[in-house]
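After this line comes chain A, so read on.
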Amino acid sequence: MSFILDYYNYWIVVFLMMAGFYIVISANNLVKKIVGLNIFQTSVFMLYISMGKVTGGTAPIVAEGVTQYSNPLPHVLILTAIVVGVATTAVGLALVVRIKRAYGTVEENEFDNKDDVI
Partner candidate 1 sequence: MAEFIDLVLLAMLAMLALTALRIIFLKDLFAVVMLFGIYSFLSALIFLNLDAVDVAFTEASVGAGISTVLMLVTLAMTGRKEKQSTHSSLLPLFVVLVTGAALIYGTLDMPPFGHPDNPVHQHVAPRYIEESPKEVGLPNMVTSVLASYRGFDTLGETVVVFSAVIGVLSLLGVRRKKKKDLESGLETHRVLHVVAKNIIPLVILFALYVQFHGDFGPGGGFQAGVIAAAAFILYALVLGLPKAFAVVGPRFLQWMAAAGVLLYASVGLYSMYKGGQFLDYNQLAADPIAGQHYGIIIIELGVGITVFAVMLNIFYAFGSQAERSNVQ
Partner candidate 2 sequence: MNLWQALEPAQLITLSICVPFVGALLVIVTGKIPNLREAVTLITAAILFSIVLAITDYTFLGTTLELDVIELFPGLGISFNVEPLGVLFALVASFLWIVTSIYAIGYMRGHNEINQTRFFCCFALSISSVMGICFSGNLLTLFIFYEVLTLSTYPLVTHAGNDAAKQGGRVYLGILLSTSIVFLLFAILGTYALTGTLDFRAGGIFDDSHNKVVLSVLLVLFCYGVGKAAIMPFHRWLPAAMVAPTPVSALLHAVAVVKAGVFSILKIVIYIFGIEGLKDLATTDIMLYIGAATIVLSSCIAMSKDNLKARLAYSTVSQLSYIVVGALLASSIASAGAALHIATHAVGKITLFFCAGAIMVASHKKNISDMAGLGRKMPITFAAFTVGAISIIGLPPMAGTWSKWYLAIGALETDKFIIVAVLMVSSLLNIAYLLPIPIKAFFSKPAEGAKPWRWSQTKEAPLPILIALIVTSGCCLAMFFYLQPLVDLINLIPGVSTK
Partner candidate 3 sequence: MDFLDIVSSILLLAGVFFGLSGAVGLFRFPDFFTRIHAASVTDSIAAILIIGGLLLQTSFDLNTAKLVFILLFLLVTSPTASHALAKSARHGGLLTLAESSPQDKQESAK
């Protein structure tokens, strides 16, 4: 039981990651791919935040009478990673818009057929 209590949220996070990853590699629509990428990354963020948690701790802001703080380092890392994620999303979506304009479609198998492969 303690085994499950120790790890259950990591397992769910792994499941979420894989759901996102699956959307990225299986989706045919480019917008959905981007959504998948975001889900994938957000789940990784959850992995980091989970490891920073201390049971019984509080947010790492100095407060009176609190001795146990959660680890601030993962929070910092993930703040950076979120920004990186949104930057990638913006560029990806801009590409999608251009692809739509150039090919008239954003379905991967459709524009693949419009040019020679490569």
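Basically, a residue touches a chain if its C-beta (ideal position, glycine included) is under 8 Å from a C-beta of that chain, and two chains touch if they have at least 3 such contacts; residues count from 1.
Picked so that all candidates are chains of the complex that A comes from, given by their letters.
Worth saying up front: this structure is predicted, and the values here are computed from it rather than measured.
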Touch assignment for chain A within the complex, options 1, 2 or 3 = 1
Of chain A, residues touching candidate 1 in the complex = 2, 5-23, 25-32, 34-36, 38-39, 42-43, 45-46, 49-63, 68-80, 82-91, 93-98, 100, 106-107, 109-110
